[in-house]
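A single protein chain has been omitted from the complex, and every remaining protein chain is retained in its original position.
Chain IDs A and B follow the sequence of writing; residue 1 opens each chain.
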Amino acid sequence: MGIRELQGYASFLMTILFVVALYGYIVYLYRSEKKGEKDYEKFGNIALDDEIDSTPINSSDPISDEKKERNK
Amino acid sequence: MFHWLEKNPFFFAVGVFLVIAFAGLVEILPNFAEASRPVVGLKPYTVLQLAGKNVYMKDQCIACHSQLIRPFKAETDRYGQYSLSGEYAYDRPFLWGSKRTGPDLHRVGNYRTTEWHENHMWDPTSVVPGSIMPAYKHMFSNAADIATAYAEAVTVKNVFHTPYGDDIKAGKKAWEAYRPKVLAEAKKIAANMKNKDVKDAVNAGKVPEIVALIAYLNSLGSSRYEANKVK
Partner (left out) sequence: MQSNAALEYDYSVAKLFTYTAILFGLVGMLLGTLIAAQMAFPELNYLFGQYGTFSRLRPLHTNVVIYGFTVSGVFATFYYSAQRVLKVSMAESKFIMFVGKLQFGLYLIAATGMVVTLLLGITTTKEYAQMEWPLDILIVLIWVLWGVAMFALIGIRREKALYISMWYYIACFLGVAMLYLFNNMEVPTYFASGGIGSMWHSVSMYSGTNDALVQWWWGHNAVAFVFTVPIVAMIYYFLPKESGQAVYSYKLSLLSFWGLMFVYLWAGSHHLLWSTVPDWMQTMGSVFSVVLILPSWGSAINMLLTMKGEWNQLTENPLIKFMVLASTFYMLSTLEGPIQAIKSVNAIAHFTDWIPGHVHDGVLGWVAFMIMAALFHMAPRMFKREIYSRKLIEAQFWIQTTAVVLYFTSMWIAGITQGMMWRAVDEYGNLMYSFIDTVTVLHPYYAIRALAGVLYVTGFVMFAYNMIKTMTSSKVLTEEPQFKSPMA
């Protein structure tokens, strides 16, 4: 019976943990957008503006990008 | 933390994996030992029955027939006592099925006979008017693969400690020595059948698929453990 109980507690705790994490994520999403740190909605444009030569929505600084190009 | 996850595809993938793996770990693994315990007195399938089970699998009887009687009055009235976990201990794979186009077969051995199955597999509508089940005449001529069934018995004995006797062991010689026992069992089934070709084949040392299948179907039900219960 020991393992059954353990199983029960484990699933209960993990469920709580995941639920907290999920809610934390919701709070984080909206807060960081309100504070102006991030704009999630602009990521939606990745699908619309997807030509190979169009400017990435989110790229690291151009210099390191170029370095990577050369290294290939 | 969230920001970092979004930026790192590798750790993101690890995160996804943990989330989806967690349910499986908690849900499935710890129950393994308990659910694999057989009911008292349960005998493993004989080699001929295993060959029949493989015919059942080959022709996918599972597509229309379940082997799981649920604990409802309507089901126990129709098919007999509801299924117990321990009855499936030697079933690899499980053959519960997911659709009942035809009736459940988990206890079909309790109420159907060799003769009935023979007629039914040759022409289902002859015993069940209105049946939409196809006839399986090719089972009367195709030979059952008893060698593979023996190999299966050896495998489950050696790898999973299924309680078979000492005469079931690896190697071609052991199989040659065991073969007559399978034929003897097949002869007992064929004795109750009327199809001439089947009888001839069994006498000539071959086992048609239908004989193996009937051996398997007859074994389904409480006979597999009830006879051994009182010691």
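Operating definition for what follows: a contact is a pair of C-beta atoms (placed from the backbone, for glycine too) under 8 Å apart; a residue touches a chain by one contact, two chains touch by 3 or more.
Note that this is a predicted model, so its numbers are computed, not measured.
*Asks:* Tell me the shown chains the invisible chain touches, ordered by label.
*Replies:* Missing chain, whole complex, touching shown chains: A, B.
*Asks:* Residues of chain B in contact with the chain that isn't shown?
*Replies:* Answer for chain B: residues 6-7, 9-10, 12-13, 16-17, 19-24, 27-28, 31-32, 35-36, 54, 57-64, 66, 68, 70-75, 77-78, 83-85, 87-103, 128-136, 138, 142, 145, 147-152, 154-156, 158-160, 170-172, 175 touch the chain left out.
*Asks:* Using the document's contact rule, name the residues of chain A that touch the chain not shown here.
*Replies:* On the side of chain A, residues 8, 11, 18, 22, 25-26, 29-30, 33, 40-41, 43-48, 50-60, 65, 69, 72 touch the unshown chain.
Simple rule for what comes next: only the chains that are shown with their structure count from here on.
*Asks:* Would you mind pulling out the distance in Å between where the CA atoms of chain A average out and where those of chain B do?
*Replies:* Chain centres of chain A and chain B, defined by C-alpha means, are spaced 48 Å apart.
*Asks:* Spell out the part of chain B that touches chain A in their complex, as residue ranges.
*Replies:* Per the stated touch rule, the residues are 2-3, 19, 22, 26-27, 30-31.
*Asks:* Would you tell me which residues of chain A are touching chain B in their complex?
*Replies:* Those residues of chain A that touch chain B are 3-4, 6-7, 10-11, 14, 18, 24-25, 28-29, 32, 38.
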